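In what follows, a structure is listed as structure tokens, so that the remarks can point back to it.
All protein chains but one are shown in place.
This part shows subunit A:
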Amino acid sequence: MNNLLVLPVLLPMVIAVFLMFFRKKVVLQRVVGLVGGIANVLIAGAVVLRVRSEGIQTLQLGGWEPPYGIVFVADMFAALLVLAASITGLAVLIYSFASIGREREEHYYYTFFHFLLVGVYGSFMTGDIFNLFVFFEVMLISSYALITLGGDKKQLREAPKYLLVNILSSTLFVASVAYLYAAVGTLNMAHLSQRITEAGQGGVLNVIAVLFLIVFSLKAGLFLFFWLPGAYGAPPFAVRALFGALLTKVGLYAIVRTFTLIFPGDPSFTHGWIAGMAAATMILGGIGAVAYRDIPRILNYNVLIGVGFVAFGLSASTRDALDGVVFYMLHDILSKGLLFVLGGMLIAAAKTDRLDGMGGLIRRRPGLGWMFFILALALTGIPPLSGFAGKVLIVRGGLEEGMLALSLVALASSLLTLYSLVKIFREAFWGTEPEMQQEDEAVRRQKSKKTSKAANMKSTSGAALANVSAVVLLLFVIGIGLASNGVYAFASQAGETLANPILYIEAVLKGE
């Protein structure tokens, strides 16, 4: 029993409710959010250290013994993800101060922001599959609000599709839970794992496993990602950073958790599906990233490549690959957050999102340019940056399993990542600034004054805040890379639990 575990969920929830009552007081909202965000990073750090020294922590809510009550479980995997998510959340919050605009801030933006974090942290921590559904919904409903908030035409066009896809997948989620409950009669993940091992996975349980795979893939954008590039292109960049960094990762976390803990019994069947979907995601994501010439789409397809890479690690499922999955997800949360923050700053500086209308920005914004370049290298996996260790471990795991073709696809997708980002770097930062832009600017300024005066309220202090947010994330991206050995010790503890579900089961069912 450890009451610390409920704090990462409780704190943003209290803040979200509190902020509802002060919607006009923007400064108060920012200060409370900032203090809460810092506190949450500290709490998540404390959880990680506790798990490091004392092993898996559990909290039985309401004092109900598992498997009867809902249980919160922090193994190293969940704790590390909560930590990475809270750091990214804090940085995106700071970026929101600079970019989101007063209009949205006065319409409960920060409330929804914090409810989204509640859903994300809760999904990582919970040890009950129906509770996972509930936290998914908390997260998704906040994301519905965030994607609609502002009511631009583009948002109103994409939001209904986004809602529809997610409502359908949630419906399927409940149906899968119903089948699972009928088949094994429990919902506690540890207990599920135990009973499925006893019954032997196969037949109907494989069907249920594939249903869960479909549900989570829809949310994570693993192969079933047709909705993602459009939907993630609609809201403001701060919201996109949140979505790209956290939402898809929660779906991925659910896939990893489900297929290491609950359905690891028949890898030749389930993991084959995952491998195929991973390959398709990496190939299609890579092609998409290379093909488009507007920055939002390139960034959105880069999110997909990362998703495919993690799924590849899971499909290999050797010890090395699972360590790599943990490592890579940490890197991916931080660097995808940074990618969208930098993308937003870039578009704000260039005043267009098309590559054709950009050029020569390195003279005006040298810092932004080099940060973007370093990030491109990190996402590609150049040592000593953070992407390297995860990619090495995953590919080594894949080669151990003899998945040569998939390993090559994974490496090729890294090249496509590099190409697509260097394309942005070359065309936006080098060359000369297009002249037509100056004339355009006057027209555009008039136009945007009508539609959103908030976007134009950008002051120098706003740009400084955005820089702070980017630098914080960049320091972590570089830091994880430089301190790979230290981080690996943590990631490997997480990988050990993933590889031996019995550790998780014992901690939950026999814990105190």
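Rule of thumb we're sticking to: contacts are C-beta pairs under 8 Å (C-beta built on N, C-alpha and C of every residue); 3 or more make two chains touch, one makes a residue touch a chain; residues count from 1.
Operating definition for what follows: contacts and distances are computed from a predicted model.
Peer 1: According to its UniProt entry, is the unseen chain "Acyl--CoA ligase", "Monosaccharide ABC transporter membrane protein (CUT2 family)", "Na(+)/H(+) antiporter subunit C" or "Bacterial luciferase"?
Peer 2: "Na(+)/H(+) antiporter subunit C"
Peer 1: Using the definition of touch stated at the top, determine which of A:V174, A:A291, A:L475 or A:I502 touches the missing chain.
Peer 2: Checking the options A:V174, A:A291, A:L475 or A:I502, the one contacting the hidden chain is A:V174.
Peer 1: Among A:V17, A:I38, A:A182 or A:L475, choose the residue that contacts the chain missing from this document, as touch is defined above.
Peer 2: A:A182
Peer 1: In the complete assembly, which of A:G151, A:G402 or A:G431 touches the absent chain?
Peer 2: Counting the whole complex, the residue in contact with the absent chain is A:G151.
Peer 1: Would you write out the residues of subunit A that touch the absent chain, in ascending order?
Peer 2: On the subunit A side, contact with the omitted chain comes from 130, 133-134, 137, 141, 144-145, 148, 151, 153-154, 156-157, 159-161, 163-164, 167-168, 170-171, 174-175, 177-179, 181-182, 187.
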